[in-house]
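The structure that follows is given in the form of structure tokens.
Removed from the display is one protein chain of the complex; every other protein chain stays in position.
Just so it is clear, A, B and C label the chains in written order, and each chain counts residues from 1 on its own.
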Amino acid sequence: MRKSRIGLASASLIAVAGLTLAGCAAADETATDAADTTEEAAVTGADTYEVYALLPQGNDQAYGTTYLPPMLAKAAELGINLTITNSEYDGDKQASECEVAVAAQPDGIILWPAIADTIRPCLEAAQAAGIPVWITNADVNPEDTELTYGYSGTDSYGQGAASAEIMCEIVDGAEIGIIQINGLTGNSVATLRGNGFKETIASNCPNVTILAEQPGDWVPDKSQIAASEMLTSVGIENVQGMYAADDSMIKGGIDALKARGLDPADFFITSIGGTFLGNPLVVSGELDGTIFQSSSWDGENAVIGMYSVLSGEVTADDERVALYMPNPKVTAANASDAEVAPEW
Amino acid sequence: MSQTQTIQIGQRETTFFGKLRLKIARRTEGRAVILLAVVLIVVSLTEPLVFTAYQVSLGRIALIGLVALGLTAVILMGELDLSVASTLAVSGVVMALIPDVRLGVVVALGVGLLIGLINGFFVAVVGINSFIATLGMLFALRGLAFILSDEAPVRIVDTDAGIAFGLALIGPLTPRVLIFILAFVVLQIFVSRVKAGREFFAVGGNRQAAYDAGIPVKRRIFTGFMISGFVASLAGVINTLERTAADPRAGLTVLLASFAAAIIGGNYLKGGRGSIVGTLIGATALGVLQVAFTLSGVQVPVQEIFIGLILLLAVTTDPANLRAVLGSIRSVLQGRLKFQS
Amino acid sequence: MTTSSPFAADVVIEARNIVKRFGGATAVDDVSLEVRVGEIHAVVGENGAGKSTLMRVLAGVIAQDGGQVLVDGVKLETGAKNSIAAGISLVHQELSLVPEMTVAENIMLGYAPTRLGFTKSAELNAIAAKALEEIGVSVDLNERISRLSVALRQFVEIARAVARDPKVLILDEPTATLTPTETDYLLNMLQRLAANGMAIIYISHRIPEVFRIGNKVTILRDGKQVMNGNIADTTPDNVIDQMVGRELKLDLQSRRVANPGEVVVRAIGIRAPGVNGVDLEVREGEIVGLGGLVGAGRTELVRAIIGADNRTAGRVTITRKGKSAIITTFQSAVRNGVAFVPEERRVDGLALAMTVAENITLTNRHELSRFGVQIRGRISAFAQDLADKVGLRPPLITLEAGMYSGGNQQKIVIAKWLGRRPDFIVLDEPTRGVDVGAKAEIHRLVRELAEEGTAVLMVSSDLPELLELSDVIHVVRDGTIVGTLPASEANEKSVMSLAAGEKMVDA
Partner (left out) sequence: MAKETLTEVITVANSGEADVKKSRSALPWIADNGIFIFTALLLLFAAVFVDGFASLANITDVFHRAAPIGIVAAGMTFVVISGNYLDLSVVAQVATSAVIMLAVSNLYGVPIAMLAALGAAMMYALVNGIAVGYFKANAVIVTLSTTYIGVGVLRFFSGGSIFFGPEDGPIRAFGASKLGPIPYSAIVLIIVTILLAFVLNRTNFGFVVRSFGSNESATRLGGVNTGLVIIGAFFVTALAAMVAGWVLAAFSNTAVSSMSTGYDFQALAAIIVGGTSVFGGKGSVFRTLLGVIFVSVLTNVLVISNISFGYQQVALGVLIVVAVTVDALSRKVGKR
């Protein structure tokens, strides 16, 4: 009796849940896009290049979700058949995927290192097998560059530095204390951005002191708590500024200020991203500046770079190509301009 | 008169097939074998490369399987070790921090043994449920890995040694694969031929009986945890060498994967039932599947759904469970149908 | 009746003034006994009289708080290894075998012969085979215990004890799970072993067995030694009186006259693992007894009837107050007024860690709640009432069930069902491992139930009990009913001959 009732109720609710997920999909076309384009690429059989793209993230994270579609589109356009893997930032998993890719003997490998330090063996294996490797998004360590044909993407360290530059600029010599919200502990991008910011602050404007730093794990809620607690620990009166390694975290940080009845506009706040979360904050003046990072530029140029190698434009003996993504500083001045309009 | 009287226990099989049937009936890896067969057939049709590039597949199997082997030793005794992934990370970091590679390896493996010792102490001596004790270690050791590594990957000093380590040693087999095979053989012999190993089944199957029979249960538990700790650190060392760097976040996907392998391999979490062979088969099935996924570039979410379904299938189709469910369904129907007719 | 020891030899094992306490409670209080070569020393006493504790001390499993144990005049140190070394083997009350290990490995558990740590399987099998041969049991050495029937595992257990070729063999209730034939077989075996020079300490509730094979007897009561002497110098009645410490009227009063009413339970074509097509009826106010050997499928049968275990075929209907319902799952059985006192009290009967009140609440929760919310006041009154009714000693419903002795635990199990005023109650070995006093009270309760019109179905391996209580006895063999005896025709001989099949009657 009770059993059947539960069964009935659940049956009716499963339908609703189905509808929900449909809702999610609708709210976020990109995921499905990605799937479609993969198939397209797959069917354009004949004279296409076979390329493996070894990425540490995909549709499981915000950036990857907007990185993939342009990449796939460009690949289809250039007649490149992409096989994409996602190691979820597990170095061992990516290394193993690299072995698989090398064994598959593709025309080329696009590599986004999960952990730069652990990638050399993969590069050597690829070189030994005569497979050209193009690095995307996050570059390998200097000593490993000679094993790769080129790089396109951001300079995570540079982004941190740029964000620091904005900070120094707006602070303009005043003696202030700030708090720093980092990405997921141990994550290489998090580390690079963090160091880039810290060291630039130290060199360019020693008048700014970083009073405390805690991880916000890339998500707003954890960042808000961490920020609020740092305010407590260093004493709110000593804090005039805040830096977060990405927009969704700075959103949390700003909410932490609001929650204490403080006006973010009175604080010096910078971050990195230029996302649909960050830019509105810049426009509204709560966020003083962020560093725009174009996921679509990133995705497209990975393929373009690879293509330049496949088509023979770039050869092994050429100087290593490095396409650095323009990282425009987004401030109240240009936040609403078209070219830095939020795309992810 | 009683002397002449004898009582017959259990069935006697004389024919060859009878004996064979009995042997099979006594094994626990049935479902794992079936799964493996299915996976192999499907993969051979869709991604034959998995087999042509078998050394790669072997590498992946070794990656998943090594930790799982150690874990099995603990599971056989009805205990759990959640700390293996963190152990892997810590020992990796420790090794990378030590300039001299040889010394590093030794110390790292020592760390693994020490962790096993600590787990064993809490479980056997203090008497904490291993699930909880190792849960604590899971957090503590992960934290330790971050502290030691200053929250960033640590490169080993002698990277060339690392690179060399990653290359094939005998034929197409890399040291990782060879070590994995070695570990399998040693553990298999240990639990099937060595007295102490056999007694793992007693500790897991009927602990009171083991005590009463004078089996040093505590020592066995220590042994088990030290095996899993050692093997986990071994995996940490291998990864660190092959990657030329140690990541404090390493092994995030290892814990779940190795559990999956052990379970699919027919190991019974309450202990006393299972086998190292089963774990090997489970790991092989998972490894081949993952390589196939990678080759065909299936989205990670889809892969996760696949693995999840297989795992769910594996636990729900435990013969005993299945018989119970089918039985109860049938008995319910039985009553009703007969009643109406 | 008793045979005095063939050897006039020395003491093998001697206990001097053994004292053992648990917490503040004294379990064994100044007990001394000695056993000589070739002697069978019986230890009897009510449940919780301290027998098992004393045995654990003698076997060196637990340390005594006072006194000492001497083996061949040498003090025995605690520890399983030591006692094995000293030549003592203990056959436990609970089966202590490892399910997934082979028969041979179980027999040699803990001291398999090794070379450099590796098991020498050939030698291991040889020793195991010899032990099995010695007790006259034939079995595939490589069979997994998990694939053997429960009743027969006991023999592997004994084979293990014998395989250690001990000086002293201690058996704790070895016949509890055995059939009369098997028991008889075991007793012969023990006498044989004794004759070959083994000193045997034998614990049992079954006085006749004691008198059949024992040379000496020790009687314990509340941990104290109330008698230690030659069997020859005493009588069964005397022993029982000493055990309970009071003149106990053994339930030999004439059986109640039964006047069964309508059929309450009708089971047709019941099939299940170990049950091959059984039809059965139980009437209102009738006590139906199921006789037979252990492993004959009685437990399987009753569990299949009430849906406690799955049945592969068959239909069971229960008719109460004109309305009949069909029993499929155990829940449906309980909903239709069925009560079940299972064989494995500690496993299936009680949540030992929960209080008496909670255990009673379990079966009566619907009556003790409104809209699924429990009514605390009503619960305690309800539980206390039942505890008193079944004569729980002490009647403390806030005590954990696990704190009580076997007999009292069984009373709690019965109490939790009495609360439902069942129309049909199934009792599986209701007095196994229960002391004589509690046994009498349980019998009283069963009778009362029948008087009140409850249909009773009882499985019992205790023949006197079966004969005394049942209005009709079905004898089960190989999963089928091989004969039905009305009370008038039922007696030990008739039941046994049916149960064992002709060829074994002489055994």
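The criterion applied here is as follows: a contact is a pair of C-beta atoms (placed from the backbone, for glycine too) under 8 Å apart; a residue touches a chain by one contact, two chains touch by 3 or more.
Just so it is clear, the structure is predicted and the values come from calculations on it, not from any experiment.
*Asks:* The chain left out touches which of the shown chains?
*Replies:* Touch partners of the hidden chain, whole complex considered, are A, B, C.
*Asks:* One chain isn't shown here. Among B:31, B:60 or B:142, which residue touches it?
*Replies:* Residue touching the chain left out of view: B:142.
*Asks:* Per the definition of touch given earlier, which of A:134, A:157, A:218 or A:268 contacts the omitted chain?
*Replies:* From the options A:134, A:157, A:218 or A:268, the contact with the absent chain belongs to A:218.
*Asks:* For a quick check of understanding: of C:157, C:284 or C:358, which residue touches the chain that isn't displayed?
*Replies:* Considering the complete complex, C:358 is the one touching the chain left out.
*Asks:* I need the residue numbers on chain C that touch the omitted chain, in ascending order.
*Replies:* 21-28, 47-50, 52-53, 56, 222-223, 308, 329-331, 333-335, 340, 342, 346-354, 358-359, 361-363, 365-366, 369, 372-374, 393-394, 396, 402-406, 408, 416
*Asks:* What chain B residues would touch the chain not displayed?
*Replies:* Chain B touches the chain not shown through residues 80, 122, 126-129, 131-133, 135-147, 151, 256, 259-260, 263, 269-270, 299-305, 307-312, 314-316, 318, 320-322, 324-325, 328.
*Asks:* For chain A, which residues lie in contact with the unshown chain of the complex?
*Replies:* 2-3, 6, 9-10, 13-17, 19-21, 23-28, 30-31, 57-66, 185, 212, 214-215, 217-221, 224-226, 228-236, 248, 251-252, 255, 258-260, 277
Quick note on the criterion: only the chains that are shown with their structure count from here on.
*Asks:* Would you mind checking the shortest number of contact hops between chain A and chain C?
*Replies:* Minimal hop count between chain A and chain C: 2.
*Asks:* Which two chains meet at the most C-beta pairs?
*Replies:* Contact tally peaks for the chain pair B-C.
*Asks:* Taking every chain's C-alpha mean, which one sits closest to the mean of all protein C-alpha atoms?
*Replies:* Chain nearest the overall C-alpha centroid, as shown: B.
*Asks:* Could you find the chain whose CA centre sits the greatest distance from that of chain C?
*Replies:* With centres defined by C-alpha atoms, farthest from chain C sits A.
*Asks:* At what distance in angstrom does the C-alpha mean of chain C lie from that of chain A?
*Replies:* 69
*Asks:* Could you tell me the distance, in whole angstrom, between the mean C-alpha positions of chain B and chain C?
*Replies:* 41
*Asks:* How big is the gap, in whole Å, between where the Cα atoms of chain A centre and where those of chain B centre?
*Replies:* The separation of the two C-alpha centroids amounts to 35 Å.
*Asks:* In chain C, which residues are in touch with two or more of the other chains?
*Replies:* Within chain C, no residue touches at least two other chains.
*Asks:* Tell me, which parts of chain B touch chain C in their complex?
*Replies:* 1-3, 5-13, 25-26, 193-196, 198-199, 201-202, 205-206, 208-215, 272-273, 324, 327-328, 330-332, 334-336, 338-339
*Asks:* Which positions of chain B touch chain A when the two form their complex?
*Replies:* 49, 53, 55-56, 59-60, 63, 146, 149, 151-155, 159, 162-163, 166, 239, 242-245, 247-254, 291, 294-297, 299-301
*Asks:* Under the touch definition given earlier, write down the residues of chain A that touch chain B in their complex.
*Replies:* 34-35, 38, 52, 58-60, 82-86, 88-93, 95-97, 99-104, 115-121, 124-125, 185-188, 191
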